[in-house]
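As you look at this complex, bear in mind that one protein chain is not there, while each of the others sits in place.
Labels run A and B following the written order; every chain starts at residue 1.
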Amino acid sequence: MSVYEKLESLGIVLPEMPEPLAKFVPFVRSGNLIFVSGHIAKRDGKPWVGKLGETITLADGQQAARGVAVDLLAVLHAATGDLEQITRIVKLLVLVNAGPAFTEAHLVANGASELLGDVFGERGTHARSAMGVAQLPFGTCVEVELIAEVR
Amino acid sequence: MSVYEKLESLGIVLPEMPEPLAKFVPFVRSGNLIFVSGHIAKRDGKPWVGKLGETITLADGQQAARGVAVDLLAVLHAATGDLEQITRIVKLLVLVNAGPAFTEAHLVANGASELLGDVFGERGTHARSAMGVAQLPFGTCVEVELIAEVR
Partner (left out) sequence: MSVYEKLESLGIVLPEMPEPLAKFVPFVRSGNLIFVSGHIAKRDGKPWVGKLGETITLADGQQAARGVAVDLLAVLHAATGDLEQITRIVKLLVLVNAGPAFTEAHLVANGASELLGDVFGERGTHARSAMGVAQLPFGTCVEVELIAEVR
């Protein structure tokens, strides 16, 4: 099954590539690597505000991370013109807006990691770091940065 | 206008490459990428201490980020011998020392991003992640890490 068939089977419609909300570009390609900017979680087109461990549940945090992964796919689609050109998801950096007692950033991050695995299969397995940070732009609950390898 | 003429027109004199204050080197080149260590904001040669949202203003945070970008240029100059060899600023990681309610890390980060855009033009546009962190080395208000592509 192609990546696009897989997305369809998951009921995922790729959005337009999100517009950066500050002075940067969505991605830069250098050699065979695409560096995708940290993208923040959104709901109904607006920043999905919340702090894990305080004002938002783990389940919502995971959904937010999954949603960011969909946006990252939209960026990779725009960057390549064809997601089949992606040979590997190399690395994620997962930033979780967290109170000082929230110790499950890795479970939040799984929301993004699982989607990428579902869509890309073996090519979607990746290295990763996850952490709880003090705050994120716009008060959003999750931000994810990605490096992918392209043919 | 060359990068150096642009710097002169902005009234920027590149400092000596800052000395690392711990057990690391300012940059490592691998292939066509230069990985520049996270550099901390300084004022009058000393760490610029402050926490956004608590003890330092947004405007000062932006100035601090801009100052770090100048230091990063000094590192790139030392790394290449000629900033014209830089073909792209690839990615920034912008760490903002922030209280748990400060949601404008992206605006602080713009202080660095705008300078790089001013100096390098199209080559200066870059991918980026920005976040508020619990603390930074020496209590400094901003730290920025950079990846650049070189000819």
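One rule holds for everything that comes next: contacts are C-beta pairs under 8 Å (C-beta built on N, C-alpha and C of every residue); 3 or more make two chains touch, one makes a residue touch a chain.
Quick caveat, the model's predicted, so the values are computed rather than measured.
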Item to complete: Using the touch definition up top, pick the residue from B:12, B:64 or B:93 that touches the left-out chain.
Response: B:93
Worksheet item: Which of these, B:3, B:17, B:36 or B:74, touches the one chain of the complex that we don't see?
Response: B:36
Item to complete: Pick out which of A:25, A:78 or A:107 touches the chain that's been left out of the picture.
Response: A:107
Item to complete: Spell out the interface residues on subunit A facing the chain that's missing from view.
Response: 31-33, 53, 88-92, 98-107, 109-110, 113-114, 117, 125-134, 147, 149
Worksheet item: Considering the entire assembly, which residues of subunit B contact the chain that has been omitted?
Response: 21-28, 30-31, 35-38, 51, 93, 95, 99-100, 133-139, 143, 145
